[in-house]
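Excluded from the complex is one protein chain; the other protein chains are retained at their positions.
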Amino acid sequence: MHKYISENNLKALLDHLIADGKRVIAPRMDAGTPLYGPLADSAGIVLDQLPRRSAKETFFPVCEDIMSYDKEGQQVTLRDVSPANFPETILVGVRPCDAAAIPVLDAVFSWDYKDEFFLERRRKTTIVGLACTQADDACFCTAVGLSPADPKGSDLFLTPVEGGGYACETFTDKGEALVNNHGELFAEPNGTPALPLAEPQTEKFDLKKVKAWLDDHFEDPAWDSIAVRCVGCGACAFLCPACHCFDIVDEGTEKAGKRRKSWDACGFWKFTHHASGHNPRDLQPKRYRNRIMHKFKYYDDKFGQTLCTGCGRCIRFCPVGIDIAAIVNEISKK
Amino acid sequence: MHHTEKHNFEPKIIAFVCTWCTYAGADLAGTSRMQYPANVRVLKFPCTGRIDPVFILKAFQQGADGVLVSGCHPGDCHYIAGNFHARRRFAAFRKLLEFVGVDLGRLQFSWVSAAEGGKWVEMVTDLTERVRGMGPMQEFRELALEEQWSGAIDTPELREAYNSI
């Protein structure tokens, strides 16, 4: 279904949804930083920049309780968190690199174990994507086979058009329902041309060649020169729309506590640290190798997809300037 | 209604004390049958030099309304200089807590010797009454219940827990 919505009507749509008791998650300023979060009203929405963290946290929170316990004497009471309580959500203003990562994550969270914490949030969320008209030299969605107008992962996709407003296209029942429930805010497409799309300048990767090299080069001196500078923080993984490793810890007191699931990162020294004291990834290059291997080989082996959508966040915010686009490009030429 | 609540509020005071001076001083207060508020929970350490600032932080996080740190008078440390080191560390730490917004009225440092049972009673009573006047330490308790938006679940039970503090 093709429609048109003006900027004011988009805001009106968000306000209607909020008034209806729906949770509207969109980019907004949070203590000076552009981040996705619940909108109190449409005025707070910020659509002119890529949020610092990706949209994945809507489905895969930074930290969430998955169980709680109480202990009184010998009596232990366990309480599960019920995914039924997750709110119905509209996720708005999602750039193609963020939206495309969501179906990539579906694969892992619904594989051998069905992660209801992820999947239930996923079911209850309608995703409104937004095409990009601006890119910087860290953007590389086109290099991994996506584009600034790729609707992958979006239920409803908006493309800014000349003279303001957006061309809307629905891709799923959820997207259609959103349009149909608020039909008065949408108009028929008027044929206005779309604004020129962003053009990321990064060379397209030959992902097959990259994978072929990775298949044979688990051990290679290149890893040392690539990652000797890596300081072992989790900024890349935590900002990444596709990284999905998590840790589970129990926190609380002897009497009561919570079991919590929170983001984890393969760059951390502790990530593979065994209880015995042994660490199979004892040095940073081995940890960074895992990051590349997981994104361009392991995930492909298992799910036939690449675990990178080219958002460029890890490039912009790596404390030591590690550039995954440069690294993968170099690998593809080996 | 509000007034009664305040009256009923019994502050939780955590006292980190050294075993050689203040603990003995508190003991003396007890054996001398002096009265002091039962609000104080005493934790004994070998020396104030062993009391890591993170203990104070942890006490507040675990629900303390006030914290007392007390040890030997300067020059009386069993380990010669533990309290001198502690003095600098706490001078710095209280400035840090103040800067992040902790009201320093809830944090008291003192020197109480083994012979000063009376001073112990005075310290504990003063701090307890002061904190009683300030009301419960809400900041850390509220913080403990807060979640990042993405992990927050809005259930009636959680809302009740939040409202009860």
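Structure notes:
In order of appearance the chains are A and B, and numbering begins at 1 in each one.
The rule is simple: contacts are C-beta pairs under 8 Å (C-beta built on N, C-alpha and C of every residue); 3 or more make two chains touch, one makes a residue touch a chain.
The rule is simple: contacts and distances are computed from a predicted model.
Missing chain, UniProt protein name: "Fe-S oxidoreductase", from among "ABC-2 type transport system ATP-binding protein", "Fe-S oxidoreductase", "Glycosyltransferase" or "ABC transporter permease". Summary of contacts with the chain left out: across A:15, A:30, A:120 or A:220, the touching residue is A:30. Touch with the chain that is not drawn comes from one residue among A:71, A:211 or A:229, which is A:229.
When the whole complex is considered, the residue among A:12, A:46, A:245 or A:326 that touches the unshown chain is A:326. Shown as candidates are A:48, A:162 or A:251; the residue that touches the absent chain is A:251. When the whole complex is considered, the residue among B:23, B:45 or B:93 that touches the unshown chain is B:93. Within the complete assembly, residues 52-54, 57-58, 61, 74-75, 81, 84-85, 87-104, 108-111, 123, 139-140, 143-144, 146-148, 151 of subunit B touch the chain that is not shown.
Touch with the hidden chain on the side of subunit A covers residues 30-33, 35, 52-53, 62-63, 136-138, 224, 227-235, 237-239, 249, 251, 260, 262-263, 265, 268, 270, 282-285, 315-317, 319-323, 325-326, 329.
Following the convention adopted for this analysis, only the chains that are shown with their structure count from here on.
Chain centres here are Cα averages; for subunit A and subunit B they lie 43 Å apart.
Against subunit A, the residues of subunit B that register as touching in their complex are 62, 147-151, 153-155.
Those residues of subunit A that touch subunit B in the shared complex are 37-38, 57-58, 60-65, 81, 85-87, 253.
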